[in-house]
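The chains shown are only part of the set, and none of them has been moved.
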Amino acid sequence: MLVTTHLFIPGPTNIPEAVRQAMDLRMEDMRSPEFPKFTLPLLEDLKKAFKLTQGRVFVYPSSGTGAWEAAITNTLSPGDKVLMSRFGQFSLLWVEMAKRLALNVEVIDEEWGKGIPVARYAEVLAADKNHEIKAVFATHNETATGVASDIGAVRKALDDANHPALLFVDGVSSVGSIDFRMDEWGVDACVSGSQKGFMLPAGLGILAVSNKALEAAKSSKMQRCFFSFEDMIKNNDNGYFPYTPATQLLRGLRASLDLLLGEGLDNVFARHQRLADGVRKAVAAWGLGLCAADPKWYSNTVSAVRVPEGIDSTQVVKTAFYRYNLSLGVGLNKVAGKVFRIGHLGAIDDIMIGGALFGCEMAMRDCGIDVAPGSGSGAAAEHFRATTKASATSRPEAALKLVS
Amino acid sequence: MLVTTHLFIPGPTNIPEAVRQAMDLRMEDMRSPEFPKFTLPLLEDLKKAFKLTQGRVFVYPSSGTGAWEAAITNTLSPGDKVLMSRFGQFSLLWVEMAKRLALNVEVIDEEWGKGIPVARYAEVLAADKNHEIKAVFATHNETATGVASDIGAVRKALDDANHPALLFVDGVSSVGSIDFRMDEWGVDACVSGSQKGFMLPAGLGILAVSNKALEAAKSSKMQRCFFSFEDMIKNNDNGYFPYTPATQLLRGLRASLDLLLGEGLDNVFARHQRLADGVRKAVAAWGLGLCAADPKWYSNTVSAVRVPEGIDSTQVVKTAFYRYNLSLGVGLNKVAGKVFRIGHLGAIDDIMIGGALFGCEMAMRDCGIDVAPGSGSGAAAEHFRATTKASATSRPEAALKLVS
């Protein structure tokens, strides 16, 4: 194919050139005496992406789903009671997993389009005087509905109830793109993957854990082996892994972290906010709404756009894909047919957003949605012009870099 | 840098993934007994890109400029009279070269924005009863002004005058993008390069020549060595080169030809026409004009957009580059400050054009050009929607391919 499909799904995301080049490599010996000189700083720097200092990060050759499983099977025991909420396909799947892994799940269902029901969490936690609830689960960014929730508020609910439960966060589509403060929010396990904010191919499940979670792991009675913290820790401490790690992706992760930390995490988050705002300006100009029910829930990594009644959003996605070479996300489960999703995370910029909006407009009009041609991209453009901090006449000098 | 600059200059163009992968390779022995199995079919297929059957193509490790020089130094002699025209920076530079290479150049100057003055050519040729003119030069696509000329008409002028002069064409920014018919138009030498329609990095000067040109080479008295046809022919006939060829680019060229011939040249040309029309719809919607003075001269590979009086087009280009990560072409020489150029050739598609127009609008507005936000991209989108032949529900099956 002459031009590769333009990727505006909420992951996998586009790969920066530096990351791609770093992965174009020969294989290496993952048991060589030099390997730890690469891995030990990598694992240390990876903690920074979570704003984590007290704890550690595990990198599994797997996926975000694998890291979900790792978090549960290492810290909990069969029959443990956990508090979860369900307001989108991915929070739903996490609940499914918890049930299959024999947890006693108290689920609070929330309308799709809203976020974590913190007030309900607070009530439940306050009522749980005996501390039967061992862990509270929170989906930071629900990828299916484009809804971001307030993890700090969940922490506050736990603190207000003086509740000792572990706090687990699904940060798959937020870490590296939306501010995430593991230490400050007292998060005990945060799940991520390589193919979203880390701008890598899929293939790594990344799990950050607090010291409290590591302590809990010592008494957990759930069956585990591949995902065992214990094996990882024993090997990671020396810069190795219990089985052959995905070195190609680890080399890519090094390049990705260099980019993220070089830009500065807070700059990365601001960049995502600005681009997301541009997309939202376009949606408003189209006269359409988002699945996210309130601005406080707007996600800076993915926007789920509601199509008018009588229109099948899946058809919009298919048209965009086949006719205009543009990959969008379909609506899933309860919002199937009702929304299409624009991913706007990772290595993208104003021009790429412009291209995506251009494609959305064409596909929507093809499918009978009467948006004015150029309305969305015009609105986004005005937003980008008004908010850019880039100089029109020069570029900042590149920083010095330590080369290992 | 997180996102590589979006390239909408009229070359180098974007590289298709298949071509990029083909050039990510180890070095090879260009004198191995297997090398000709690669080069002989390559050189043969390359002729197809010129619609050439009677003649041959030379591939030099150089640039289009080198191929210009090769065409002249191999077929003409010092003092030879040649007919040229000048209506843009690249036709101007070709005239410069001809003079420096000691040709006796009769130059017809034409307004920048117009194309080859065929009527004047006809007059001059008709008047040249003694056939002092040894060669007629024609710039198929003037990259500086976005003007395409009618090479068939130049041929006709020669035929009508029953004139035996050689016909030389600069096809650097047309071959592989705009229909070029070497046999049919009786072109004797057509110059091209790797970094335009062939969608490769710069580094190859490609020169297609007719048998008549090869015959002329036998009596040419101009000094040459690196660019000598004779050395090339002797080696090429056996699948080799007189000096180390740029094998990396030759491997890329193989992949590029596979893409072009696989799509079908006429489909390639139609694709360029459609995208160019989209850009022109945008320019019209902006209320701006092109440098090309008449639709018959519209180029399908590059559009030079005139900015309003009082605006410096160079500033638009600089703003697009620094602020929006978009590379456009500046105006050169006589049109410096007056036009900016959008390259729309090679591996691009609707969405990419949409992104480029989005960036142009932002940069123009930043520079005080009052185009309506979204006006250009909206107009282009409507054109693309109306003219797409892509199905919204399926993709044609990939063809079978012979793998060497």
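Residue numbering begins at 1 within each chain, and the chains themselves are lettered A and B in the order written.
Operating definition for what follows: a residue touches a chain if its C-beta (ideal position, glycine included) is under 8 Å from a C-beta of that chain, and two chains touch if they have at least 3 such contacts.
Since the structure is predicted, the reported quantities are computational estimates derived from the model, not experimental observations.
S.K.: Which total copy number does the whole complex reach if 2 copies are given here?
M.R.: 4
Everything that follows uses one rule, which is that only the chains that are shown with their structure count from here on.
S.K.: What whole-number Å value describes the gap between the mean CA coordinates of chain A and chain B?
M.R.: Taking the mean C-alpha position of each chain, the two centres sit 44 Å apart.
S.K.: Where on chain B is chain A touching in the complex?
M.R.: Residue positions touching the partner: 1-4, 6, 14, 16-17, 24, 259, 263, 315, 318-319, 322-326, 347-352, 354-359, 361-362, 365-366, 372-382, 384-385, 388, 390-395.
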